[in-house]
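Omission of a single protein chain aside, the complex is shown with its protein chains in their original locations.
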């Protein structure tokens, strides 16, 4: 920005005008928009859910008890016993059931209670069970469908064909980031932030070649030119420098396709990507101010056998360092948002305005508090007129409650 | 619960209907019911209040300064200096008075100020003092009466005759538990939770023989049958296994008599209990989401001289392990309650419904914030028309306050 540029005396825009005032969620602070639960979200690295064991997972404040039965199948239940609300993830796996650690109530994978050891005619009628989530295990991750279970079957599951290919190898990332998921999308799409990585990547001049937006996606293509400074070996390898020793212009394509994000790097003179990244940012707390970032980095094997294997630790160290810098920035943004009490971002880069709108329009209102969910699923049975357990008990509070 | 049991389609009962809607506190979440302060509550282990020293204690958010005068008597004052609110427990004991560490104001055991070193005619009139609590020292504990001091003399003090007996020895417990006191009562009364202790006690089949409820008590008798698994040596000793080497059915009697709780174990073929436990759960914070559990475990000495002495460390380790498991469960319940924002418990065991009603009916509303208590007690003198100190000072805020 040259110093003689005409001064802009205007106040920065309020977020409510960003979408033109007509959107469903215009006026809503982007950092208060909940992620849409009607998608498949990773909630755990698959090998952490061991056979016959539980794992406590979470989606946007909803606690989820994962357990892998003796058959090898992973199940996902609401993480509370219907009796006294103790987390089922503290329980014990028996075959394909999960038994609460406290009074030993047992649950099936569909959330129905299969046994209460001490239940007799004298005792009250028990609840039916807890909510169960549709689960799928793929790409080394456990995915659940936290939204309407009726939509699970028809909702596209992420397709990552390179992951199964013999010519590629995949590195898995699983990291907590203390920010709203939207900051992550903006971070990756706005490649003008290479200054942040100057100590690792050297001086990079990113040039936006084009960007395209649809109601559910924003895609940007950049030309990356290395203009000086020392570049980390891991970066070099990922830019396929490891093969030809070249050092220059690569094309980077970043795409948010709600709710996921991808990145592909095609080196100069190459046709296929030297690597690609698939990422999902899964809100952890109910206010969605913390996210769990899951990443799958798929790297094309170079012609030299074993070269990728040897470079693996270098690549991991490189990506961890880059991620640590990005995390520092997005967590600083989240902290500033919390202190300022609202979104003061003043964006000047059009495609970031696009992705902000996309995330707002495709999101959902934040739920203020966890709802009570008592019935099993799917499907949700309608409530009948049967009297609840406690209502059938004597009602005189001053008399002994039971003779 | 057999799988073919007719499905219960009903929603679980809302807490407000549990007492039939006519109780004083029907509709109040049990976890928001304050403990009744008009009882004697332990607030410290007596030997921790050393002669000439202070100890900071607390009852439901009310900070209490205990101090033991040179005579050996323990006094209990509101833990704030009437002057600048610095805790008196930071002060210095002089004879039977307590001197604030800051400006050296001195207090008697009845809360009245006995000296302000620098008070002159020019200075304003000082306050009279702070609140004093009725105190009793017994069973190795310091008890205070946090409620209406006029009721202290007529309120029964816990009677534990076995504690003085030559045939018994007592183990004292004092532990913080991060839960509402009600969870502790439910935990002990519902002996179906032996699954929680399976690694320590082996497989236990508890059978409820009978239970009796009155407006102020709930008592349950269980037959405990050991059906397999290795049993901890401490457990064996407490069940008097140490005497006859037997291994089986004991009768366990648990009783909540508001606000205390007791447990007695009578081994098979025995007439007297092999051990008994007296417990009080004293709320710590004003919201009563944390309790201090005081326990007195009284164990009958076996015929072999010295056997109990030898077994003492084993018994303590055993009880600590059992307590750690119970604490894990009740703290998980409290945490779930805080996340859910209300009591979702769905109880099916009638005597637990009874104790829930008992705790609700005998409790009091939670006080939202600490009240200001300025006068000494007992008795509380009525306020007169004498003008407060500062009102007699010059009132012109713009003039120099003092010539």
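Each chain gets a letter, A and B, in the order it is written, and its residues are counted from 1.
In this text, a contact is a pair of C-beta atoms (placed from the backbone, for glycine too) under 8 Å apart; a residue touches a chain by one contact, two chains touch by 3 or more.
Given the structure is predicted, the values throughout are model-derived calculations rather than measurements.
**Q** Of the residues B:35, B:65, B:98 or B:113, which one touches the chain left out of the display?
**A** Reading the full complex, the residue touching the unseen chain is B:113.
**Q** Please pick, from B:50, B:103 or B:230, the residue that touches the omitted chain in the full complex.
**A** Only one listed residue reaches the unshown chain, and that is B:103.
**Q** So which of A:173, A:323 or A:349 would be touching the chain we can't see?
**A** A:349
**Q** Could I get the residues of chain A that touch the absent chain, sorted low to high?
**A** 1, 3, 7-14, 17-24, 26, 186, 190, 192-193, 195-196, 206, 211-215, 218, 328-329, 332-333, 336-337, 339-341, 344-351, 353-354, 357-358, 361
**Q** Even though one chain is hidden, which residues of chain B still touch it in the full complex?
**A** Touch set of chain B with respect to the missing chain: 61, 63, 80, 82-87, 90, 99, 101-104, 113-119, 122-128, 369-370, 372, 374, 381-384, 386-391, 393-402.
What we mean here is this: only the chains that are shown with their structure count from here on.
**Q** Take the average of all CA coordinates in chain A, do the same for chain B, and state the distance between these two points in whole angstrom.
**A** Centres of chain A and chain B (C-alpha means) sit 44 Å apart.
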